[in-house]
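Removed: one protein chain of the complex. Kept in place: all other protein chains.
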Amino acid sequence: MTRVATVALNTFREAVRDRVLYNLVFFALVMMAAAILVGQISIGIEQIVIVSLGLSAISIIGLLISVFIGVGLVSKEIDKRTLYALLAKPLRRWEFILGKFAGLALTLAVNTAAMAAGLFLALFYVKHSIGRADTAVLVAVYFILLKLALVVALAMLFSCFTTPLLAILFTAGLYIAGLFVHEMRGLQAGMIDPVLGRLLRWISYVLPNFENFDVMGAAAHGRLIPGMLIAQNTIYATLYCAIVLVVAMAIFSQRNLK
Amino acid sequence: MSSKGYIALILFVILGFAGVWRLQERIDVQQRAVETEDDQVMLRSSKLVKGLSLEYAPLVADIYWTRVVQYFGNKHAGQQLDLRLLWPLLDVTSVLDPYLMPVYHFGSMFLSDAAPRGAGRPDLAVELLERGLRANPDEWRLYYDLGFVYYFDMKDYPKASAAFYEGSKNPKAYFWMKTMAARIAAEGGSTETSSFLWQDVYNTTSDPSVKENALTHLQLLRAQEDCKQIDAAAAEYQKQFGRRLATMSDLVLSGLLLGEPVDPLGYPYVLSEAGKAEINSESPLRKKWIKAPASK
Partner (left out) sequence: MAEPAIDIENLTKDYPYGFLQLKKRRSLESLTMQVQEGEVFGFLGPNGAGKSTTIKLLMRLIFPTAGSARILGKPISDIAMHRDIGYLPEQPYFYDYLTAAELLDYFARFHDFDAAERRERVERMLKRVGLESAGRLQLRKYSKGMLQRVGLAQAILHDPAVVVLDEPMSGLDPVGRREVRDIILELKKHGKTVLFSTHILSDAEMLCDRVGVIVGGKLQGVGAPSELVGLKAQGMEILFELPESAASATGGGELLAQATRTGDRYRLQVEESGLYAAMERLHAAGAKILSVTQVKPSLEEYFMHLVEADRAQAAAVEVRAK
């Protein structure tokens, strides 16, 4: 496990030195502008706007990092051949994959936490108080983090066996598909062909359901999120990540490097 | 990897997904409890959505339109009366893609139809159609839809006539629209006009639910006419025999009616307490007999 941690910490260091965390500056500017504008114009919906905007920004920025850097985790090392000397060390290939994943997950956690702090600051600025209802926002941020971890796992899986561009497209595609699971179920109910209908149903359950993690509405309106959902989403993300990562590790262990 | 390894991997993946499936079902239950109507619309401000869509506005419009259809479909199926979100959805969609015709056509229908079939907001239907006409001045069908709304839902005959007239100016329009304009201007509302319009809808539409709706309207109009005729016969009966009509069969026996009067679905008409003809309560048509909203 220490080997995994070594790789993870180095991955984190790489992200920092690659100035990934500078996105926080951009985020901070956006939140500040929003907080100030909202303070000027609206009546009674400051909470909704700030929370929606903040969570959307955290999600989008997080997704960009997850997809682009997630794909690069493996493909960059192979292309640049930095991997070669590393694999000659007593490091198993699966430990490498797990370490890379953990490193980016750690980076995202730090990044997201910082953005959450910024969001709460902006919220405090417009509302002049933080109440118990605002814990919903924290939960929403946590869910975003779970979602990002899953996206990273998928990005790594694809980058283990396709080109970087294809990996990005597949990951993004799966993410978007996972947002429309609800629609898929609705469509399936009205389908003429029962076989196709059942197939669609199966697909809708197997696809990573990213809608699970979307509680922006609840958070924006300050409604509390049930603890059961928190537990379930955590297990879902963990289980799905485990499946994806195990497959990625298996594929990577067999791969001939060029 | 050894074959044992492959088997273990596949087993793990299958079991994993089985777990995911079970879990997802539980999560769906939880999510339904958390979410509300408001959350489903995505964003409401049409300007904001348009801005966010960049050059993909028409694509986002399509997504919104799919939501409208699903939403209306779901609500329809669930017999829920609350259609508050319909207008915001249509509003955003028409701003995102002003050239999306079904939005105006079906949208105005959903909006103007009285509850429980629709939202019962013909005023919003008019606004939607006028917006459509501003963006698509060559679309005579929108005038047709507009005329429809004014005539049936708002009973505003001058405006209905004007709409049909404007539409008729387009050489591609239905040839009868000009005549229709004139008739409505002259007579206001009449069963013949209404029947004609609904018949036209029935003949030209390919959407089965719209066809069914048109058929229902035609049947109701028929029933309306029938009841009027029965009432006229009843008045005649009163004049002839000096007393009020007691049962429907009396009319037949007296020779004023040729046979037992039945509605378009085959159910015999009955007399109300006040002695007026009515649709039989057993008839499915009875349930669709909606008192028209008071005209604006």
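Letters A and B mark the chains in the order given here, with residues in each chain numbered from 1 onward.
Convention: a contact is a pair of C-beta atoms (placed from the backbone, for glycine too) under 8 Å apart; a residue touches a chain by one contact, two chains touch by 3 or more.
Note that the coordinates shown come from a computational prediction; the quantities given were computed from them, not determined experimentally.
Taking the full assembly into account, the omitted chain touches A.
Note that of A:30, A:49, A:91 or A:187, the residue touching the chain absent from this view is A:91. On the side of chain A, touch with the chain left out of the figure occurs at residues 2-3, 6, 10, 13-14, 17-18, 80-82, 84-92, 254, 256-257.
Here, only the chains that are shown with their structure count from here on.
Between chain A and chain B the centroid-to-centroid distance comes to 43 Å (mean Cα coordinates, whole Å).
Taken in their complex, chain A has these residues touching chain B: 183, 186, 190, 205-206, 209, 211-212, 215-218, 221, 223, 225-226, 228-229, 232-233, 235-236, 239-240, 242-243, 246-247, 250, 253-254.
Of all residues in chain B, those touching chain A in their complex are 1, 5, 9, 12-13, 16-17, 19-21, 23-24, 26-27, 30-31, 33-36, 38-39, 66, 70, 73-74.
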